[in-house]
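Removed: one protein chain of the complex. Kept in place: all other protein chains.
Up next, subunit A:
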């Protein structure tokens, strides 16, 4: 049996090991294996980054309430440019006052609107400018209110302040729909049952966005009804830091004679793939070559631009105006056109329903209904390849692996 180790022996050996060098000394590395930049450069950059975080970048950490939080609004020393190069710290009470003032300003717009109404006929371009002016006015008013409440309050953002990427001078952060505007759109379309194009014209939001708002609002309400938790703090925080389009409730007496702010151009012509080529069409001088003909020149089935835009009815309104109808007459004409269109749509729907009733036959069975639709074998045509024919085709390869086949669902049943 070997002699037991004494405690003194053990401690001595341990101290001996601790004194001995643990690893072989290596020369200082100049760069890491995976990186081209030298270690010194990396360290330098990291230090600079932390310097920026603790210096100029510090105010970005705490966003100013009711304002965007973009790099473009600060100079390189971390001072808010629009605050007059002096960074200011507002107390909690001041912040509350500021938020309230902002909310008040968002609810209304100044009287300069009257001139705006007269200038509407000049088209989309002028409208955009107008809305820009309106937004500016709203901001100015807001600024005035703030000055009244507190001399040291912040002025509203200018276009330069809405640049998230300082190196990209041409990128401006675009406004998003405010929560009130989204709710108003939902109420307008779902509760009042107005058509989507009308909502688009009324709120100055594109047809597609109206559809998206209605769908998302519907889902939101459904989730609330189901008791699901929504990410409200998140949406609130994001919306506070983005420029938003406010909702102007024209039914309120204080907003009488005002017009909702246009969110985006709603009547832009969508580029049809058939029109992407350049065409030179020789036409006789004596011949009238209209937009209808231009559409046909590109593709026989292509509608003219006047009918492909999202709101052809607006063109008709302007045409009436040019013809010299009075305001009441124009209104009556527009209403008549709308009613006619609705009548036509209703008739088509009824006809479709009637046809379905005639051809559809439901046979209830144990687990599911068997729905029989009457078709005609004649539709397949002589060679059996007519697209109206029913059934899987014979002698034709299936096209589902072909390029450009859309397989994602294009509509949702809700």
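Things to note:
To be clear about the criterion, a contact is a pair of C-beta atoms (placed from the backbone, for glycine too) under 8 Å apart; a residue touches a chain by one contact, two chains touch by 3 or more; residues count from 1.
Definition applied: contacts and distances are computed from a predicted model.
Taken from the listed names "E2 ubiquitin-conjugating enzyme", "Eukaryotic translation initiation factor 3 subunit I", "Ribosomal protein S16" or "Vacuolar protein-sorting-associated protein 25", the protein name that UniProt assigns to the chain not shown is "Ribosomal protein S16". Considering the whole complex, the residue from A:61, A:366 or A:382 that touches the absent chain is A:366. Hidden from this view is one chain, which touches subunit A at 361-377, 380, 384, 389-392, 394-395, 413-414.
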